[in-house]
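Just one protein chain is left out here, and the rest sit where they should.
After this line comes chain A, so read on.
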């Protein structure tokens, strides 16, 4: 069987994937109107991570696990057409 299970609730759970956490924190929780009007709802994580990738010369938090792993991008084949457009943004050129 191929279930991967990750406990989130154990003590010291730094292992929670940031993307799973942001799914919940940006689209969940009790939504109240705070005094400083702030809306993080609808933040596009893909755009955020791309921007982080492009602008991170000196990342404030070096272990943010959202960056695109380059090898992964290279190993995609099945859907190369659609992937192509994503790849352009990370400045990579495929061999074909």
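Quick notes
Everything that follows uses one rule, which is that a residue touches a chain if its C-beta (ideal position, glycine included) is under 8 Å from a C-beta of that chain, and two chains touch if they have at least 3 such contacts; residues count from 1.
FYI, contacts and distances are computed from a predicted model.
Look at the chain that isn't drawn here: its UniProt entry, checked against "5-oxoprolinase subunit PxpB", "Isoquinoline 1-oxidoreductase subunit", "Tripartite tricarboxylate transporter TctA family protein" or "GvpL/GvpF family gas vesicle protein", names it "GvpL/GvpF family gas vesicle protein".
Although one chain is hidden here, its contacts on chain A can still be listed: residues 1-9, 13-14, 16-32, 34-36, 38-41, 43, 45-52, 56, 59-61, 64-66, 68-69, 72, 75-79, 81, 86.
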